[in-house]
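One chain of protein is taken out of this complex; the other chains stay put.
Our next item is chain A:
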Amino acid sequence: MTESGHLPTPDISHLSSSDYLKIYEPAEDSFLLIDALEKDVNFLNQLRPTVCLEVGCGSGLCLTFLAQILQTKALFIATDINPSAVDICQKTAQQNNISIQPILTDLVSCLGDRLEHQVDVLLFNPPYVVTSSSEVGSHGIEASWAGGVKGREVTDRLLPYIDKVLSKTGVFYLVIVKENLPDEIKDILGRDKFHCDVIITRKSGPEHLSILRFQRRHSDCNS
């Protein structure tokens, strides 16, 4: 704990403005996810996670923070569709003496089968900004924010995997803005299957951000 009572955030002094031309610069949404994880630190440590996964890791700041606050050792896998992001994520981990395994892939496409019911903590800070559909789907920095219709086009592609990859006690943290229509997201994941808590909410300029946390209602993955 620092004097302010907060857990220290990862060192990102290795990142420069030239990196932020290629990857998303950590901003309010990233720090809100960090604040949610910090708020949940005791809960997360009680879970004793073995496999943690961040989809769309960007700079790797959030997963590095998770690795720092967990008391037991775990496997940390980071995916991103942007080649610069996975490179920089690896550097962020090294800068903070953390071991993260970056993979250049689309969401979880190369992991889905082997990680079936294995992921204990899943983080996703998606491109949530409402844009036209034509802006979605690049492999560059636009991929970090352009969310298409409802700002949900990328999120909606990941949602079908949540039930498949989360372990019995697994938790899924999702960054949203209110335009993403969280009630629809809850419906898609299944209200009888997943319980949702709003961990933290913050208004930042025009954005009304929240961190949602989903957990299984039943520890039997098939129920």
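Structure notes:
Throughout what follows, a residue touches a chain if its C-beta (ideal position, glycine included) is under 8 Å from a C-beta of that chain, and two chains touch if they have at least 3 such contacts; residues count from 1.
One rule holds for everything that comes next: contacts and distances are computed from a predicted model.
Per its UniProt entry, the chain excluded from the display bears the name "Multifunctional methyltransferase subunit TRM112-like protein", taken from "TBC1 domain family member 19", "Cyclin-dependent kinase 8", "Multifunctional methyltransferase subunit TRM112-like protein" or "Pre-rRNA-processing protein RIX1".
When the missing chain is restored to the complex, the residue among A:23, A:47, A:61 or A:111 that touches it is A:111.
Panel shows chain A; residues 50-51, 72-75, 77, 81, 83, 86-87, 90, 99, 101-106, 109-115, 118, 139 of it touch the chain omitted from the view.
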